[in-house]
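For this view, one protein chain was removed and the others were kept in their places.
Every chain is named by a letter (A and B) in the order it is written, and numbering of its residues begins at 1.
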Amino acid sequence: MSTHTAHTHEDGAGVYVKTLVALLILTLITVAASYVDFGSGNVVIALFIATVKASIVALFFMHLRHEKPVNSIIALAGFLFLGIFLMFCFMDQDTRKDPKPYNMPPPALNLPPGVTAPPAGAPPAAAPAEKH
Amino acid sequence: MEHTLTSRAPVADLPRPEKNYLNATTGIWSWMTTVDHKRIGVMYLVGVLSAFFIGGVFALLVRLSLLSPTHTLFGKQWITAEMYNRLFTLHGAVMVFLFIIPSVPASLANFVLPLMLGAKDVAFPRLNLASFYLWVIGAVMAVTSMITGAVDTGWTFYTPYSTTTEGSVTLMIMAVFVLGFSSIFTGINFVATTHKLRAPGMGWFDLPLFIWGIYATAIIQVLATPVLGITLALLAMERVFNIGIFDPKIGGDPVLFQHFFWFYSHPAVYIMILPGMAIISELIPTFSKKTMFGYRAVAYSSVSLALLSFIVWGHHMFVAGQSQLATVVFSALTFLVAIPSGVKMFNWLGTMYKGNISLETPMCYAISFLLLFAIGGLTGIFLGALSVDIHLTDTYFVVAHFHYVMMGGTVIAFFGGVHYWWPKITGRMYNENWGRFACALIFIGFNVTFLTQFVMGSLGMPRRYFNYLPIYHPYHVVSTIGSWIIGLGFATMAAYLLASLRKPMDAPDNPWGGTTLEWTTSSPPTEHNFEDQPVLQKAPYDYRPEPVAK
Partner (left out) sequence: MSTSTIDLHDSHGPHGHGHADDPHHQHHFTNMQQQFDTSKIGMWLFLATEVLLFGGLFVGFGLMQNRYPQEFIEAHEHLQRPLGALNTVVLLISSFTMVMAVLSAKHSDKKKVVMYLILTILCACIFLGVKYFEYSHKFEEHLLPPRWYHAQPGDTVRDVAGNVSHGYGTFFAFYFMMTGLHGIHILVGIILLSWITVRAHRGEFSKAYYTPVDLIGLYWHLVDLIWIYLFPLYYLIK
């Protein structure tokens, strides 16, 4: 019984060489871009290029574009649920009203007698965690 | 082989095969190196039942500790607060990680799933054996940790206490890490098996609902458990190397630990309940002699429950220090996740309605499940409401809630399944009268123990507390007595199940009149399950009588 008849289209060495070249070019772009400051765009651009590279590796080197959809669904599910984890944690952390910086103990103020401490600013000492 | 279902009496079987999976090969080495899913299932069953026993002993000790507010027995103080902390931690850790998560998937599903699919084994038999050995290693590590200093953090290992307390925390964490991989391997095996090893003619909607439930569970096992792994690794790193992620004294965020922990542990509770529900979906049609009401609804609800379980974990953290927005979002999503469970409840009831119900032991457990899971599930809704949770969180109300769903739900369903498949696995029938008696004892004992705790919790008794105000004393006494009734019930069960093993192997192939493929094999099955590949010709739960004219 012949095996692997599912692969009616098979990528040849040529496709793989082109894929490698594309990946190397994208690497060059992302490194070059890191020398330019796009402000808050830095993260977005870098991760976008990384995602493009990852997709190319998955589709071509890992053969996802020729395989049955179930394998792609499994791969995507992994990333999807990771994204959910990331998203909800960020949503929580970004909407908390904790004072920043979190880690610094209040500065030791050597105040002369009779002078009051300046208002606010200083974070509380390492807050004890909620006991559960 | 054709069976006619004109009566519930066991139908005439083919001659009993000489060799079955139990005696096909002999010697302990043949068991230790087996790749037969049935043998692995049996070894797992022995393992998880042992873990259940150990966890149960811890539970009895916990309840005994709380019998009197002065912690005296016959005038002597027999337990300290530190010891108590260890007892409830170990009860939780053993029950969650060693017993309940592997219980149905690794023991019962391992045995039954390939049979139901008409397959000769799971997709990756050697991975299956590896999963079992990982469980054993994890169990040994956990027991070692108990002996070398134990753990007193609660099974949830919250930081910063878990990063600073003494005791064998790191060893226990590593044990759970290993157990996690055991679970992942089982999950991978079942997803692959369900996709690829179905009998010819068995489409997705011809699958028994047990398979749907186990498949949904396996999805969660694959996707959620790795995050537990990394959480435990990070916790160990924090404890040993002080990396500054969870401990606020070195700049960490203890709420972050809780996010990491519950991202796994909430889906984990669906790893616990979905297989239980899967069993109920087998028991109810079989013992109502009626096809499943709303098959597709139940199938879809299993998968949607698995997927929705991933977006509600913050409801364990309402008072932990999350942002207000996060608490509101998680509360709303928690109400959403209750819907698929509700769908199943109504479908099971619809199946029983106008069915030909017979109250053998498995059905007694199934009906107990319906009552107890309803209470457990509904009280979960109470806890999902933010304002109510502020009052009830970390009280005995929560303890009662999760015992109703985990014990009244999964454990009851698990033992229902054990009784249902007992003749298939062992080739013997247990004593029905003792079976029903033990079920009644467990049901009564369970309610005495935990219904009381709902009341106690809403009156303000905090959980994990060693000392309590005298006002709670009567409730603790009642609850502890309930725990003894439960213990008696399980002791009875152990006795008659073990006694049944001394009988000759004379169980019929299909004692319950089930319609799924495992009942077409002999009791117990042969080593390779099926001589030839079975082809499915009939949907599951089709209890219509065979046409008379042939």
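Everything below uses one rule, namely that a contact is a pair of C-beta atoms (placed from the backbone, for glycine too) under 8 Å apart; a residue touches a chain by one contact, two chains touch by 3 or more.
Every value quoted in this text rests on a predicted model; they were computed, and no experiment measured them.
Within the entire complex, contacts from the absent chain reach the displayed chains A, B.
Contact with the chain not shown here comes from a single listed residue; of B:229, B:342 or B:462, that residue is B:229. The residue from B:16, B:195, B:289 or B:473 that touches the chain not shown here is B:195.
Of the candidate positions B:119, B:271 or B:398, contact with the unshown chain belongs to B:119. Considering B:69, B:149 or B:251, the position touching the chain not shown turns out to be B:251 (whole complex).
Residue-wise, the contact with the chain that is not shown comes from B:260, picked out of B:58, B:84, B:260 or B:293. By the touch rule set out above, chain A reaches the unshown chain at residues 1, 3-6, 10-13, 16-17, 19-20, 23-24, 27, 30-31, 33-34, 37, 42-43, 46-47, 49-50, 53-54, 57-58, 60-62, 67-68, 70-71, 74-75, 77-79, 81-82, 85-86, 89-90, 93-94, 101-105, 107-109. Contacts to the hidden chain, counted on chain B, fall at residues 1-3, 5, 114, 118-125, 127, 184, 187-189, 191-192, 195-197, 200, 222-227, 229-231, 234, 237, 241-245, 250-253, 256, 260, 515, 517, 519-520, 528, 530-538, 542, 546.
As a working rule, only the chains that are shown with their structure count from here on.
Chain geometry summary: the mean Cα position of chain A and that of chain B are 35 Å apart.
Against chain B, the residues of chain A that register as touching in their complex are 70, 77-78, 81, 84-85, 88-89, 91-97, 102-103, 126-132. For chain B in complex with chain A, the residues that touch the partner chain are 154, 156, 158-161, 195, 219, 223-224, 227, 244, 248-251, 253-256, 259, 263, 310-311, 313-314, 319-326, 329-330, 394.
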